[in-house]
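Structure, as structure tokens:
Of the protein chains in this complex, all but one are displayed in their positions.
Take a look at subunit A:
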Amino acid sequence: MFYRETGQFKQSYAADQAVFPILQDRIGLAIILLVAFVVVPLFGNEFLLASVMVPFLILSLGAIGINILVGYTGLLSLGSAAFMGVGAYSAYKLSTIFPGVNILVWILCSGFFAAGVGVLFGLPSLRIKGFYLAVATLAAQFFLQWCFVRISWLYNDNPSGAIEVPARTLFGIAITGPSATPVTRYLVVLAIVVVMTLLASNIVHGRIGRTWMAVRDMDIAAQLMGIRLLPAKLLAFAVSSFYCGVSGALMVFLWLGAAEPSAFDIKLSFLLLFMVIIGGLGSMIGSFFGAALIHILPIVIRMLPEALGLPIAAATVEHLTYLIVGGLIIFFLIVEPHGLARLWQIAKQKLRVWPFPY
């Protein structure tokens, strides 16, 4: 009744080729952006901003990066945490070597370093496919993590072996370091994530996105259309690693504040891969759903007993959280193996004919 596109006639191909061709979708997006930019910072407490929203957005950005590679181009990768590490370490090095330049510039630049490394480790993808490629990218994961531990130049010979974020400002307001408030950090992360998501969405809706999906669905036919596999795959690696790199830099600079090499271990790679699989391969919104399910849901479940006044011990709550989240993941994958994004699509489809589905 409310979500119905009847009467919205497209007068031009431009209107039909738009990323959001349906009016209700555009309104919904505007509302979400309004809530994210105005309502959340105004009414959210410190916990919501610093421990829920900032990590959620950063993980979503990482998931988008992996989705470009795994979901859109069909190249299975387990090296994403390492590429995030490359972003984090290069942002750290750049910001300590050139402290005068704005930190946001370096966070975005760090993406290029990650992209370069990603392309290098993406070279085997021309010959190897599927699970074998996943194993090949595992090399990136182990090698790069080894670099983060052994090459002391990367962490400025810090005796603790960790990178610590220097305090930096934007227009005189602290955005990194201990003095930065959660609200400013949240807004900076949000702005970056929103812009980069829109750009990624534009890419996957255009020629390059179609090229990637063609390679994913049928690489022989893609070659026949004149798509050269190596450049197409390497571009996917580059863009994907760029997103991972920026997300890694944001993770250290605006979320954790400091990071050891173990922050970028294989667990993070798996976590992000699971987000993408559960959220929906080949879907932008799926990346957000996946990050929400894996990051926000456990927090909500942990808070539930207290909010409901149930007398359950903290340790029990922790165990229950694992059980419930695990169960839900299996439930969602059985209900819709194509991820939450597909469920969302089906729901929208149902909504179009509701309440008269005949």
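Here is the rule we use: a residue touches a chain if its C-beta (ideal position, glycine included) is under 8 Å from a C-beta of that chain, and two chains touch if they have at least 3 such contacts; residues count from 1.
In this section, contacts and distances are computed from a predicted model.
Just to verify: the chain that's not displayed, which of "Phenylacetate-CoA oxygenase, PaaI subunit", "ABC transporter ATP-binding protein", "Alpha-D-ribose 1-methylphosphonate 5-phosphate C-P lyase" or "Sarcosine oxidase subunit delta" does UniProt list as its protein name?
"ABC transporter ATP-binding protein"
Write down which of A:G7, A:G226 or A:P311 is the residue touching the left-out chain.
A:G226
With respect to the chain omitted from the figure, which of A:M218, A:M303 or A:V353 is a touching residue?
Of the candidates A:M218, A:M303 or A:V353, A:M218 is in touch with the missing chain.
Can you list where subunit A touches the absent chain?
Contact residues on subunit A toward the absent chain are 12-14, 16-17, 19, 199, 202-203, 205-208, 210-211, 213-214, 216-218, 220-228, 235, 239, 282.
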